[in-house]
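Below is one structure. I have some questions about it.
With one protein chain held back, the other chains of the complex are shown just where they sit.
The letters A, B and C name the chains in turn, as written, and every chain counts its residues from 1.
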Amino acid sequence: MDTAALQEIFRQDRFAAHVGIEILEGEGGHARAQLVVQPHHLNGLGTVQGGALFTLADLVFAVAVNSRGLKATGLHASINWLKPARAGTLFAEAVEVSCSRRIATYSVRITDEQGGLLATFQGTGYRLDEAWTVPACPEGRP
Amino acid sequence: MDTAALQEIFRQDRFAAHVGIEILEGEGGHARAQLVVQPHHLNGLGTVQGGALFTLADLVFAVAVNSRGLKATGLHASINWLKPARAGTLFAEAVEVSCSRRIATYSVRITDEQGGLLATFQGTGYRLDEAWTVPACPEGRP
Amino acid sequence: MDTAALQEIFRQDRFAAHVGIEILEGEGGHARAQLVVQPHHLNGLGTVQGGALFTLADLVFAVAVNSRGLKATGLHASINWLKPARAGTLFAEAVEVSCSRRIATYSVRITDEQGGLLATFQGTGYRLDEAWTVPACPEGRP
Partner (left out) sequence: MDTAALQEIFRQDRFAAHVGIEILEGEGGHARAQLVVQPHHLNGLGTVQGGALFTLADLVFAVAVNSRGLKATGLHASINWLKPARAGTLFAEAVEVSCSRRIATYSVRITDEQGGLLATFQGTGYRLDEAWTVPACPEGRP
């Protein structure tokens, strides 16, 4: 699957939309997304809340594991919060560490606009038997 | 600190408010919160999104570690997603596993209205030197 | 499976024997083991080495997941080291958190002789299709 197909699939993710995450890229076990920091992402200390950072990392993990063609569900994830963020655009990038028939693992880094590392994340996904069916001809195209 | 003081402090957490989490209880290293599932908490499969579950667990962890009187920041957290949720009210409860001068760890369970276990979470917090100062006399009281 | 069958199966675990771990109990998703601290378990600070503690926790996790009858393999585990140990007997106890067709999760606590909590551990196992075949009649019995 390519970026356009994954963006189409994840358009159904209402929580990702509620948080404001945008998928930039997804293909071949790799994915990138961004979050433009808004006041509603902040915690009481004025920094981006830990759950908002996790949700951003988790989404690129989900895009990356699903990019392999099978529907997948998350089993486990962990996050290390390294540095607080206050404003600007945050980027998350998922890299595939392993992919076997059932289990796939990904490593995610969240960085700020200057490339500073804010958090690292590891996710383990379970690949179901069901494949994504991507319409060969997206509607509305000739 | 007691529940009222912690609810007051976490009223400043705008992301928790954006997600819709309500703190029910917080005192002595223990905390409980709830999330009434709304359409904007769902992923593309119609189940509560993994980041929403994490954010709920993370918030009770934060309340529990801060209930010990020192301001604290999260270092690391992990989640196991065990069972999907679709509707109703979800509950998260944090129990203190350890608390030393600098480091404190908590275990969180997320359950549904029937007591079914949806996710488990572990969090490690770093306790700063700064104590919370809770106003002795909340405004508006005689 | 019961304790005797699991002890028999894990007698083949040469690393557990090399480290000196003894299985005390295993049945129905629950397991207990002990380690009598010897000089070769210590690190350079004179406390039980982190890998020795992990190996003890990991073994009760393995016993617990295999006690459910299907051969299982570890996917992921994490440990929090809470307090150093120097001598005496250490105990590890695994409790089942969840068990579905493929995936089972366990929580482990390591304690010392006084019941002090030294470490907590979480393990995620993958259950294979192959069942353990326990000989109906152990050899040498009438």
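One rule holds for everything that comes next: a contact is a pair of C-beta atoms (placed from the backbone, for glycine too) under 8 Å apart; a residue touches a chain by one contact, two chains touch by 3 or more.
Predicted model, so just to flag it, every value in this text is computed and none were measured.
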item: Interface partners of the hidden chain - shown chains only, full complex considered; value: A, B, C
item: Residue among C:Glu25, C:Asp58 or C:Asp112 that touches the chain left out of view; value: C:Asp58
item: Touch criterion as defined above, residue of C:Gly50, C:Gly88 or C:Gly116 at the omitted chain; value: C:Gly50
item: Touching the absent chain when the full complex is considered, from B:Arg11, B:Arg86 or B:Arg102; value: B:Arg102
item: In chain B, positions touching the absent partner; value: 75-76, 78, 102-103, 124, 126
item: Residues from chain A at the interface with the omitted partner, ascending; value: 78, 80, 82-83, 97-98, 100, 105, 107, 117, 120, 122, 124
item: Chain C residues that touch the omitted chain in the full complex; value: 9-19, 39-44, 48-52, 54-56, 58-59, 62, 73-81
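One rule holds for everything that comes next: only the chains that are shown with their structure count from here on.
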item: Fitted rotation between chain B and its twin chain C in degrees, CA, nearest 5; value: 180
item: Reference chain B; chain at largest CA-centroid distance; value: C
item: Dominant chain pairing [most C-beta pairs in contact]; value: A-B
item: For chain A paired with chain C, centre-to-centre distance based on mean C-alpha positions, whole Å; value: 35
item: Whole-Å separation of chain centres (CA-atom averages), chain B against chain C; value: 31
item: For chain C, residues contacting two or more additional chains; value: 78, 124
